[in-house]
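Note that this complex is displayed minus one protein chain, with the remaining chains in position.
Labels for the chains are A, B and C, by order of writing; each one numbers its residues from 1.
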Amino acid sequence: MSDPMRIRLQSQGELTTVKILMSHEMESGQRKDDSGKIVPIWNIQDVIATLNGKVVMTAEWGGGVSKNPFFQFVLKGTKAGDKLSVTWRDNRGDSRTDEAVIS
Amino acid sequence: MINTRREVLKKSALIAGLLMQSLGYMRSASGYQQNAFDAKTVLELYKSLGLAMPVESKQIVLTTPEIAENGAVVQVAANTSLPNIQRWIFLVEKNPVPLIAIFNMTEQVAPAVTLRCKFAQTSDFIAVAQLSDGKVYFSKKEVKVTLGGCGG
Amino acid sequence: MFKLAMNLLVRKCQSSKFAQVNTGYGVVRAIHSKKYLLSLILVLAQPLLTSCSLFDQSVSGSSFDSHLIEQTHSVVALSFEAKGQAGLDRLKQDRTQEFCSTQRGFKGSTSATNALDPQSSQNNSIGQLTEQLRLENLAMIQQPKDGNYLGDFKRGELIAQDGRGKTWTDPQGSVNGGNCYNCHRLSKNEISYGSLGPSLYQYGKLRGITSLDVYLTKVKEGASDPLIQYTWGVLMNSKAYDLCTVMPRFGVTSSASAHEQNSPILTQEQIKDLMSLLLDPRSPVND
Partner (left out) sequence: MLCILGIYALTGSAQTPQPKDTTDAALAQYRQMLQEANPADLYVAKGQALWAQARGPKAQSLRTCDLGLGPGVVKGAWVRLPRYFSDTGRVQDLESRLITCMHDIQGFDEQELIDLDFSKGERLTIAQLAAYVSSESEGMPFNVPQTNPVEREMYAIGQELFYMRAGTHDFSCASCHTQDGRRIRLQDLPNLSTPAGAGFAFGTWPAYRISTGSIWSMQQRLADCFRQQRFPKPKFASPATIALSVYLGVNASGQVAQAPGLKR
C-alpha cells in the first residue's frame, strides 16, 4: 500500500498555491545495481488534480522526476471549503489519492 | 504552517468513485505517451509529440539553481505571461531520456509549475510552452551539476 | 618484576571493564559501576598508569588526563568492528597520531605560519617532541627509485578528483584516489573544491615554472631542485613539514599505521602524476 502524500495549501485571495510531496521510488530505468544489472523503471506516470470533482490539471511523468517527488502549482478562483483531490498512478498500476480542503 | 492533508478513507465510496473517474479520465483524455518518454534526443522528442520547432521566448521565465549540489534532486519552475497555455513540457537536454514531464493545463490553474527532477550531468533545462492556438515557445537555462561529498 | 606488575595491571583493567560488555552495549553501565574501583586502582598504581593505555605519557604530554584517555580507548575497543578492508588495527595509533590527538588547535589553516618554528618551540618539551616526531616522518620519505619525479598531469587530475579508497566499502586492492579536490582548489574549471587546505591553483606558475623550458630543466635536476624536493616530500609525507597537519601521509606508512600489507595510500607512480599536475606548465593547475 502506498504511503500518503503531504499536501500543503497556501491561499492568498483567490489564488491557492498547492505543494505536494509524494512518497515514491521513481526508479529511472537507467540505474544499475551492484551486480551491474539495470534496475527496471518504476515511476509515477500519471498525476491528476481535481477541484470539487472537476479536473484542473493532469500530468505525465517519466523516470526523470526525482525520488519522493515534489510538485507545485497554483489554483485560480478558489474559496474556503473548496476540496482539492490529487491522484497518482505508477507503471505497476499502483495508485494513491489524497485530499485537502482550502481554508 | 497550513497543513490540511488528510488520509484517504479507503472505504469511502466517494473517493473510490473519484479515483475511478480520475484514472478513467487519464486513460481516455491523455493516455501515457510512451513514445515521447522513449525519445533519446530533444529533436526526436518534439517529433514524437508532433510539435512544431519551438521559438525562444523571453515571456517564459525559468527559476532554476545555477549550481546543483546533487543532480538527483534539482528544483525547476516555469512561469509565463504568454496567453492560453495548454501544455508545459519540461526537458533536461543531456539526460539519456530528455523528457521529464508534460503538464496539461486548464483555465483553473495559473501558468506556473514547479517540479524536482534528475540531472545526469550539467545540462540545459528547457521548458516548452504549447499554446491553445498551436504555437510553441521555449526557454532554457543551464544547471551545473557538481561532484560532491568526500567520495568525489 | 616491574613488567609483571604492569601486565597484571593491564589484565586487571581489562577484566574490570570488559566484564559486562560483550555486546558493546552495556559498557557505560560497566564503567559506571566499576568507576570507583577503577579509580582506586589507578591511584595506587600511579607510576604504572599508562600501562592501561595505548598512550605513552611522554608522548601525550602532561596536561592530559590519562585516566580519561584510558577510558576512551576502552570505549573505542568496545565500539568498533572490523568491516571490509577497515580492520581494528587502524585504531592503533602511531606516535604522531597519538601526539597530534592532543594538539587541539586547527592545523590545516591557509595562513603561512609553520607550526615548526624552531625559535619558539625548542624551548619546551612539546616543541622538542614535535621536532623529534617531524624528523621521524622526514626520514620515512623515499626518493623515486628511478630518480624521476614527474609523471602525467592528465592522470594526476583524475587522481586528484578521486576521493575513494581505503574505506570499508572500497574493495580491497582497488586503486585509491588522492582526495585532493576535497580540500584544495586546483584547476580553474573545477568549481567543486574544498577549502580545508590552501588553493593550489597555479602552484607551479607562481613558483617560477613559467615555461616548458624551465619545467624540463627542473625535471632533469629533480634530485637537487628545492621545489621538486619540497613538493615530493609534502605529497609523500606531509607530517615531515607540519607535524599535525590534517593532510594525510600519501606515500608512506608508519609502523603503527602499517595497514593492508604496508601499502601507502598512493603509489609512487600516482604521486609522480600529482607532481606533474602541480608543476607542469601544460597542466590545468597552471592554466
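In this section, a contact is a pair of C-beta atoms (placed from the backbone, for glycine too) under 8 Å apart; a residue touches a chain by one contact, two chains touch by 3 or more.
All values reported here derive from a predicted model rather than from experimental measurement.
Student: Out of B:S48, B:Q75, B:T106 or B:T122, which residue would touch the omitted chain in the full complex?
Tutor: In the complete complex, the chain left out is touched by residue B:Q75.
Student: For chain C, which residues reach the chain that was dropped from this view?
Tutor: Against the left-out chain, chain C lists 23-29, 31-33, 35, 65, 68-69, 71-72, 75-76, 78-83, 86-88, 90-93, 96-97, 100-102, 104, 106, 108-114, 116, 118, 163, 166-169, 181-183, 185, 191-203, 206-207, 226-227, 230-231, 234, 239, 241-242, 246, 248-249, 257, 259-260, 265.
Student: So which bits of chain A touch the chain we can't see?
Tutor: These residues touch the chain not displayed: 3-4, 6, 8, 19, 21, 23, 25, 66-68, 70, 72.
Student: Touching the hidden chain in the full complex, which residues of chain B are there? Just list them.
Tutor: Counting only chain B, the missing chain is touched by 63, 65-70, 72-75, 116, 144, 146-152.
Definition applied: only the chains that are shown with their structure count from here on.
Student: Taking the touch definition from the header, please name the shape of the chain graph: line, ring, star, complete or other.
Tutor: Graph shape, chains as nodes and touching pairs as edges: a line.
Student: Could you find the two chains linked by the most C-beta contact pairs?
Tutor: Top-ranked chain pair by contact count is A-B.
Student: What is the distance, in whole Å, between the centres of chain B and chain C, each centre taken as the mean of its C-alpha atoms?
Tutor: One centre to the other, that is 49 Å.
Student: Roughly how far is chain A from chain B, going centre to centre by Cα mean, in whole Å?
Tutor: It comes to 12 Å between the two C-alpha centres.
Student: Of all residues in chain A, which are in touch with two or more distinct other chains?
Tutor: none
Student: What residues in chain B touch two or more of the other chains?
Tutor: none
Student: Can you list the chain C residues touching chain B in their complex?
Tutor: That would be residues 161-164, 177, 179, 181-182, 191-192 of chain C.
Student: Write out the stretch or stretches of chain A touching chain B in their complex.
Tutor: Chain A residues touching chain B: 4-11, 15, 28-30, 45-46, 48-51, 53-67, 69-77, 85, 87, 89, 95-103.
Student: Mind pulling up the chain B residues that touch chain A in the complex?
Tutor: 1-8, 15, 18-19, 21-23, 25-26, 29-30, 32-33, 37, 72-75, 77, 92, 95-110, 112-118, 120
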